[in-house]
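For this view, one protein chain was removed and the others were kept in their places.
Every chain is named by a letter (A and B) in the order it is written, and numbering of its residues begins at 1.
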Amino acid sequence: MSDVVLEKHDPKLYDEYNPEDFVFVQEGEKLIDKTYIATSYWRDVWGHFSKNRGALIGFVIIVVIVLLAIIGPMISGRSYDTIIIEHKNLPPKIPGIFGGVERGIDVYASKKVDVNYWFGTDYNGRDMFTRVWQGTRISLIVALVAVVIDIVVGMSYGLISGYFGGKVDLIMQRIAEILNGIPTLVVVTLLGMVLPSGIISIIFALMITGWIGMSRIARAEVLKLKESEYILASKTLGASNFSIIFKDIMPNIFGQLVIMAMFSIPNAIFTEAFLSFVGLGIQPPQASLGSLISDGYKSLTIHPYQIAFPVVVLALLMLSFNLFADGLRDAFDPNMKQM
Amino acid sequence: MSKYITKRVLISLATLVVIVFVLFLMLDKMPGSPFNDEKLTETQRALLYAKYGLDQPFFVRFFKYLSAMLRGDLGVSYVLNKNKAVSELVRGPLLLSIRIGAMAMLLGSVLGLLLGIAAALNHNTWIDTLCSFISIIGVSVPSYVFALLLAYWIGFVLKLTPILYNSRNVAASLILPTIALAMFPTANVSRFTRSEMIDVLNSEYILLVEAKGVRQSSLIFKHALRNTLIPIITIMGPILVNLLTGSMVVEKVFGIPGIGMLMVQAITNNDYNVVIACAFVYSAMYIAMMLIVDILYGIIDPRIRVAKGSA
Partner (left out) sequence: MLDFKKPICLALAAVMLAGCGTDTSAGTPAATADTSGTAAPAAAETPAAQPEATSGANGKEVIVAFDADLNTMDHHIATDGNSFIMQSMCYSGLTSLDEAGTPLPELAKSWDVSEDGLTYTFHLADATWSNGTPVTANDFVYGWQRLDAPETASEYAFILDTIHVVNAAEVNAGEKPLEELGVKAVDDKTLEVTLTLPCDFLLGLMSFPSFFPLNKEFFESQGDQFALSPENMIYCGPYNMTGWEQGNAYTFTKRADYFNYDPDAVDTVIFRFQQDTQSALLEYQSGNIDVVKLQGEQVDQYKSEPGFTNRLTGYMWYIPVNMTVPALQNLNLRKAIHYAIDRDTIAKDVLMDGSIGAEGEIPVELATGPDGKDFRASAGKITEFDPAKAAEFYAKAKEELGGDVTLELMFEDSEASKAVAEFVQAKLKEYCPGLEINLNSKPKKERLALMKEQKYELGITRWGPDYADPQTYMDLFLSTNVANNQGRYNSAKYDELVLKGTTGEDATDSAKRWADFVEAERLMVAEDFAIIPIYQTGGAMMINPDVSNINFHSASVDDYRHIYKK
């Protein structure tokens, strides 16, 4: 569609069209109606998806990161919590790639360390490589949970609130506003008193606050769509409210929601870091990408590599999730199929 | 419309009262006291609670606070500038934070829109990927990291701007925090604009406009952007919330005496009245924003207005 060259439309020319300006296309060709093989929905989706190069790359990176998160902590041969204080703050050293040099000094030589730390070590002399992948593992779980919560809770909430409108919308929106009005710091501190620390508490804390942004978007999209003709048609045909919401409206707004959900991933990862800092979430010496980033921040100007690795992994994850989500969106989006 | 707005405003006020109540309840359950818990003895605690009326039953305190609030009295601070009227304590930081927030929001929206449009028009090209990349960096690097990097490179190495907030030169010292805070809105708006713009560009009416031979710039800015903006207004709410939380860390890095830093300090110190005042201001801003968004919707998109009317 973007092939249409607009500049050629000069209004002055319109009057000067003559019948002879037009030529029949396909004249003399044999036109046969093509019948398409009925493809299943999922096959169709896969067909669209597999043609999208970006989405495939994203998918591959995700798979690689997931694999590293599973096997990474094992291949380094070190444990994430072994403290060797003599080996603290060593810069990364991989022969041929990183020289273990910081500010022109070979730290390994000056500290007389003869083993190599691929990603360097942290303030307690723990292996960053192991910790980064160990952390990725936990962050992936958290991210997954966050997306699920966002989609299930946020989307349903927004869809229902927007679709029914009136009193339902009013009450549901007030509840969301109240939840939003309480500082997360207060909620989290109080939760810390009631809940034991662990993944369950993280999920719970995310559940309380994470989904509101998503519900706003879902609601807005529903407001936009619910008066459209095809919904009216569905209604006239006697479709139930829930079937309209989840079968007719949801697929149309899924793209926006997926993007929104992707954006909730880093948010969830940072929230988790904050939670573990105030005593909810995973407890040290365990690590997550978020907690590695906030630890690394404290020596950002001195040992920048300590924050670089977790940030790079997070950014890669984000990038690939985004490419992947874009591919998914194009594959799922019914509008796109007409193109 | 005005009837609808009046109704909404009244309901919003009621919501705010509920928020104050919930906050009151939650703060009541916070561990420790507003005082120096490390050394506080039971007798001292009792004396202090009696002095500030904290020993009264929960509901008595709540209704006293509410009625004082109606008179504009938000109580006194227990920790930060001890005994100062909270209404005075909050004013300066609030104005400063609003100023930074508004600037960041504006910068972020403009940059985000431009990036998003560029990406959508060049869908599936390297420009698109570059825009995606920028916006992804925008969300995956936490704002405090970005803030410190800015402070280091622009403030320290290049010496272009002051690093820390200085009341002798406010405008210059707000440049870096604004940029740091604008990062998240930029990323978010650009991703959203891109996706929304792609949808709009694929719709029939744009095809019609194209067929009519409208110039491309006019097509984008007059026809496509307008419809793209509608859903983008909705993410202003979440972005605003994020700006508020983001301001806490950015204010810390640059030493800005804003409301974010005040609130964090108040919460860690159990400075009840200050926490309630800050949270109240946050909620009020959020709710007002949501109200404006809903009203703007009605104005921009007549379909919604029709729906509201019938509901």
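Simple rule for what comes next: contacts are C-beta pairs under 8 Å (C-beta built on N, C-alpha and C of every residue); 3 or more make two chains touch, one makes a residue touch a chain.
Note that the coordinates shown come from a computational prediction; the quantities given were computed from them, not determined experimentally.
J.: Looking at B:Leu25, B:Val170 or B:Ala288, which residue reaches the missing chain?
T.: B:Val170
J.: Looking beyond the chains shown, say which of A:Ile71, A:Ile85 or A:Ala233 touches the absent one.
T.: Counting the whole complex, the residue in contact with the absent chain is A:Ile85.
J.: Determine and list the chain B residues touching the chain excluded from the picture.
T.: Counting over the whole complex, chain B touches the hidden chain at residues 30-32, 35-44, 47-48, 50-51, 79-84, 89, 91-93, 95-96, 99, 102-103, 106, 109-110, 148, 151-152, 155-156, 159, 162-165, 167-172, 174-175, 178, 226, 229, 252-258, 261-262, 265, 268, 270, 296, 299-300, 302.
J.: Go through chain A and note every residue touching the omitted chain.
T.: 81-83, 85-86, 88-89, 123-124, 189, 192-193, 197, 276-279, 283-285, 298-303
One rule holds for everything that comes next: only the chains that are shown with their structure count from here on.
J.: When the centre of a chain is set as the mean of its C-alpha atoms, what distance in Å lies between chain A and chain B?
T.: Centre separation, chain A to chain B: 22 Å.
J.: Can you check the complex and tell me which residues of chain B touch chain A?
T.: Going by the criterion above, the answer is residues 11-12, 14-16, 18-19, 22-23, 26-27, 29-31, 121, 123-124, 129, 132-133, 136-137, 139-142, 144-145, 148-149, 152, 187-188, 191-192, 195-196, 199, 201-202, 207, 210, 212-216, 219, 230-231, 233-235, 237-238, 241-242, 245, 263-264, 267, 275, 278-280, 282-283, 286-287, 290, 297, 301, 303-304, 306-308, 311.
J.: Which part of chain A faces chain B closely enough to touch in the complex?
T.: 1-2, 4, 6-7, 9-11, 54, 165-166, 169-170, 173-174, 177-178, 180-187, 189-190, 193, 212-213, 216-217, 219-221, 223-224, 226-228, 255-256, 259-260, 263, 266-267, 270, 293-294, 297, 300-301, 307, 311, 314-315, 317-319, 322-323, 329, 335-336, 339
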